[in-house]
Every structure is written in C-alpha cells, then in structure tokens.
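Before I ask anything, here is the structure I am working with.
The complex appears here minus one protein chain, its other protein chains still in place.
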Amino acid sequence: MIFQRNVWYVAAKSEDVDRQLRRRTILNEPVLLYRTERGEVAAMQDLCPHRFAPLSRGTLFGDIVQCKYHGLRFDALGRCVHNPHGDVITQRMHVRRYPTAERHGFIWIWMGDSAQAEPERIPDLSYMDAPGTRTVHSYIKANYRYDILVDNLLDLSHAEYLHVGSFSAGPAACSKTSVNEERNDVFVVRTMQDGPSLPHLAHLGERIDQTLNIHWRPGQVMNFEIKSTPVGDPSSNGHRARFSHIATPETEGTTHYFMSTTRDYAIDDPKVDAEAALRQVTVIQNEDGPMLDAINAEMHGMELMDMGPVLLPVDVGAIRVRRVMKRLIDEEISGSQNSVSATRSR
Amino acid sequence: MIFQRNVWYVAAKSEDVDRQLRRRTILNEPVLLYRTERGEVAAMQDLCPHRFAPLSRGTLFGDIVQCKYHGLRFDALGRCVHNPHGDVITQRMHVRRYPTAERHGFIWIWMGDSAQAEPERIPDLSYMDAPGTRTVHSYIKANYRYDILVDNLLDLSHAEYLHVGSFSAGPAACSKTSVNEERNDVFVVRTMQDGPSLPHLAHLGERIDQTLNIHWRPGQVMNFEIKSTPVGDPSSNGHRARFSHIATPETEGTTHYFMSTTRDYAIDDPKVDAEAALRQVTVIQNEDGPMLDAINAEMHGMELMDMGPVLLPVDVGAIRVRRVMKRLIDEEISGSQNSVSATRSR
Partner (left out) sequence: MIFQRNVWYVAAKSEDVDRQLRRRTILNEPVLLYRTERGEVAAMQDLCPHRFAPLSRGTLFGDIVQCKYHGLRFDALGRCVHNPHGDVITQRMHVRRYPTAERHGFIWIWMGDSAQAEPERIPDLSYMDAPGTRTVHSYIKANYRYDILVDNLLDLSHAEYLHVGSFSAGPAACSKTSVNEERNDVFVVRTMQDGPSLPHLAHLGERIDQTLNIHWRPGQVMNFEIKSTPVGDPSSNGHRARFSHIATPETEGTTHYFMSTTRDYAIDDPKVDAEAALRQVTVIQNEDGPMLDAINAEMHGMELMDMGPVLLPVDVGAIRVRRVMKRLIDEEISGSQNSVSATRSR
C-alpha cells in the first residue's frame, strides 16, 4: 500500500501530547511526539540513528531528548546536539523531523516533503472553534484499513441496516444522493423527503425531511452536517448536527480514528461532553466495528478495486474519493521521480 | 496446497445446520450454511459481492438472506433478489452457490464444478442408518493438515505406542497388513492372530484374533470395522465395532474432523450415545491430538513426500492413498485446463 505523504494528517488530539515522550506510528513510521517547555509540539522519527533504539524510551531534559541506550541527545528539531562518545556530530546523526501544526484541537503532521508543508493547507475546521459552540474529540485505534473506514462513512445508506434503532429509523426509499467534486474535495449530499423520524427528533413530527452533507478532504478529513426539519417546512430551524471523522493510517491494516462532535447548547457542561463522546464512539465500536473488522479480514490486504466489487449507485461518493486518492498518489510518485531526475541532471 | 474439488465433502453434521446463519470455511472458502423454512440446506459463498461483508452477519427473512451492511438480499440459491439501491440486479450480483445433499446424518457439499455434483457419488454409509443400529456423530476442529490425519488413521500400528492402555494392549508382532485398491478406493486389512486382548473384550479370552478393515474413499471418508474373536474361532460372533472418521480440509493447515460410531445395542439410550461419543473424541484429542499438532508444526507446511520420509511397510496404505489423491488432483487440473482450451477454441 502506498500512502499519500504530502498532506496534513491528524497525528493526535492536542490534549494527548504533553511533556511525556510518546510514540505513535503514522504511515508505518514510528514518530516521537512531545511538547517543548514553551508548549510547542516536537515530532521526529522515533529511532536513534546509532543503534535504532526508540527515542521514546529516553529522557527529556528541558526540550532535549536523551537516548536511553547510549546517551545521544537531540533537540526538538531532531538535531543531534550532544554525543558523549567523542563529541563528533555528523550530518547522519540528525533525526528526521516532521513539520507539525496545532489547530482545531488537533496536532497535524506532515509526513512528506517538508518544503511543501504550508499550514494554510490544513483543512479549515474553524466551525469547531466558533464562539458559542463546544467540540468534543474522541479517539479509537481501529483494526481495519483507513479506506474501508472512509468507504463506510461516504455511503451512509448502510445506516438503515447496520444502525437501525440507533441513528436510523429504517428504510428510506425516499432518499437521493448527489456527489460533487471541487479541486481535490468530494461533496456528498443525501436528501430524504418525508422519511421516518427518530426519538431525539420526535418534536419535529413522526416523519421528517432531512439533508445530510458530507465533505471529504485528502488527509481523510470528513465533515458531516445533518439538518432535519418538519416535512415540507425547509425554512424551520429544525435540528442540526455537526460532526467529523478523521482517519490517519497507522499501518497498512490499522487506523488512528478521530471523531469529533460539535454542539451549540450546554457548551459548558462536561457531563454533556462525556455523553456526546460516548454516543459517537459507541455506535462506531459496537455497530460499524465488527462489520469493518470482518470486511478487513475478508479482503486479506488486497485492494478493493482489484477484487472486482459490484458497485451500486450509493458507492458513487466513495468511488470518487478513490479516484482522487489514486490521482494524488500517482502525482506524488511521478513528482518525486521528477525531482530525482532534476537532482541527477544538475 | 491444491485441494481436490470435484468430490463430496462433509460440511457439517445434519443437526448443526439450522435456521441460524452459520459460516464454515471449507477448502479455504467461506461458506454460508442455513436451512430454508422447508428444511432444505442452503450453501453459498459467505461474501456479499458488493463490499465483501460476510452474509452470515446478516438476517434471515423466510428463506432470504439480507446483508447486514447495505441490505442486498439473496435467495437460498445465492441469487440476488433485491437491491434497495436502484433496483438493478446484474449477473455479477449473484453469489456462488454450492450443491449440497443430506445423507447419513451429514450435510455433504460439492466445492467444484456443479455440473458434476451427482448425489450418487456420495459415499454409501447406509450402515449408519440400518434398522436396529444407532450412530452417534462427533465433531472437532483439528489444528493439523487433513493428510496428517489421514496418514494417522490408515496406519493403526501406531496404536501400540500412542494408544497403549486405551484401545491397544501393546505390541502385536503377530499382525499383518494388506492393501488393495479398487477404482479410487483404498482398502487396508490388518489381521492379528493370537494377540493380546483388551478389558472390554475380556469375555473373548486373554488373547484374541482380530481383523481390522479400513475403507478409504476420496473426500477423506474412512470406515473402520474391527472384528475380534476368541483365538482360533473365526466363526464365533465375537465382538464387532464399526466407526468412521471423515476429514474435510478447512484451510491448508486445519481440518474439520467428523467421527461417528455405530452400535447395535442400547440403541435408544442417550446415555450410551454420550459415552460412545466421549470415548471416541477423548482418544483423538488427548492421544493423537498432541502428536499430530507437533508433527504439523515440524513440517512447516511442507509436503510430506518433499521431506524425504523413511517409509515403512506399515505406510503402504497411506502411500497408496497419497498416490490416488495425486492422480485425482492432477486429473482435475488437466481437466479444467482442457475445458479452458475448449472454451477458447470456440
């Protein structure tokens, strides 16, 4: 599996990176994460270049990491700053550093060419930080490939089967799906007219109109907005839910799965925070999880399109995303080949 | 490992297939098994052709299986009969169905070319159903290759070492083995004259004559008949035991192991049923099991004959079986190549 590298990935929730040395594998690479004394995030390869000891087993002195094995020291940019065995420091003793940025409650990391790591390319999730709102982030480690997770989210028609009784009331033959693509983003809109309501929407009536907007971006950032209104009353306030799912590949077969939910009520109530997080995580773990685990096992590490799946109209969003991803990865490969050629021709 | 496909295998005990959706892997393929409302057995690939969800995680409505992931529905013959996403049903949406038959207390399945799945090719085990008899079937999942199991059964000289005290009284140098082959069946006859008796044969004397008949058939169906008589009294009724062992490959390294024992006394006594099953399973699990597990590990997935084993006279039955199996598999391979050629030359 070839991963896209030149894109911002979510490495961690902000609150999960602190003055401890922590290791997180991202795109199959071991990454050391910690905060400096000033609170900035340091991210570097979690391997000492001497004997390949994980630096995360070392000790933090101020902002300096000392390897637990032979005492080499590295600063927050991965530069070797102390060699107790001879005082010689060569270029090869520096550790690869990864650009990071902190935004919207997440630590973002750039695993590709550092020169391209412009912070303005971080997806704009500022709705999470808007005044009068409260966003709760959750994290689970998922034992399935990131693309199985993305396929699952881009086609919510599965809700009628996998989530019946939790966030679906059952079949909605009255649904329509449309897909748009803009640059590298994919938008899926699913509208339901006069469909079944759910307990928490009972105040809108037994049947409702509903619009679901999904916005997918490279880096596997997916935003969801669901607007529910009484049947035939589109201008009513109705009910709005906003949440996001973000999938960062850990290895070929596992995924860092970040879920966020944003609300505009009871924003200072930690009890509501906990309930919101629990509700979101529980559905994913109990209803999607076993199915995605099973599919991951059935696929034996093969690529979906190589297995000749039957495609249905509901797959249109997921297929569009797969095409964008293929194009971006192909561009990266040919781009890096070009830069190699350029280097060689100098 | 290449499996023989055009043969009837035992998929399950009759009593283990019911109105639940059950998954069983056979020859490395996931199979969905259930009974229709009329009690017929349905067997199809346990993979939805859309997103490769296991259908066994779905729901049974009457005889129709609904996929838990996106609601496609399949009938008991594997045909897609409902697509809630667009109503279009194409040929590729049908699931591979496996022919089955129910006989002698077993569900038989045909994993190869359906056109050849003639029920008359099912091994005749009607002695199990004969009036005045009672047959008890048991099942264990064995963590060793099916051919290690078959080798073990076709050479019961190991009883004197592995089963001493349970169903062997010790060395019987007075034994002779002869092997016959008839079409694709292999017959092993082992006779012991004036050999040691066993506690349950004490009424025949301290020493006995014994004839063991083994009948092996493709599909790894092995029938055993042991006749024990007082020394020099071949016409006496003596004691007769009939049992069978059937080995269906689950994967390259694991086996569905079916054991049956047939008796002509106390045929209505469930307590005797339970004792008979327990006795048979216990010997296999406690005495053969650890040895076969160990041999399976030593062989590291290699083929026996590639490891250059020393062959002994007692191996003659097992070697004959290996030759038949090699011939049958070779014929299948060249047969399927022929049919491919035929198709191409049209």
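A and B label the chains in the order they appear, each numbered from 1.
Here is the rule we go by: a residue touches a chain if its C-beta (ideal position, glycine included) is under 8 Å from a C-beta of that chain, and two chains touch if they have at least 3 such contacts.
All of these numbers come straight from a predicted model, not from anything done at the bench.
Enquirer: Which listed residue, B:1, B:291 or B:328, touches the chain dropped from view?
Expert: For the chain that is not drawn, the touching residue is B:291.
Enquirer: Determine which one of B:46, B:75 or B:151 touches the chain that has been left out.
Expert: Result: among the candidates, B:151 touches the missing chain.
Enquirer: One chain is left out of this view; which of B:1, B:189 or B:314 touches it in the full complex?
Expert: B:314
Enquirer: Of the residues listed, A:53, A:140, A:174 or A:281, which one is in contact with the missing chain?
Expert: Selected residue, touching the omitted chain: A:53.
Enquirer: Which listed residue (B:53, B:67 or B:162) would be found touching the missing chain in the intact complex?
Expert: Result: among the candidates, B:162 touches the missing chain.
Enquirer: What is the set of chain A residues that contact the non-displayed chain in the whole complex?
Expert: With respect to the unshown chain, the touching residues of chain A are 30, 47, 49-54, 57, 66-71, 83-86, 90, 92-93.
Enquirer: What residue numbers in chain B mark contact with the hidden partner chain?
Expert: 151, 155, 157-158, 160-162, 171, 173, 290-291, 294-295, 298-299, 307-314
Heads up, the rule we're going with is that only the chains that are shown with their structure count from here on.
Enquirer: When the Cα trace of chain A is superposed on that of chain B, what is the rotation angle, expressed as a multiple of 5 degrees?
Expert: My answer is 120 degrees for the C-alpha fit.
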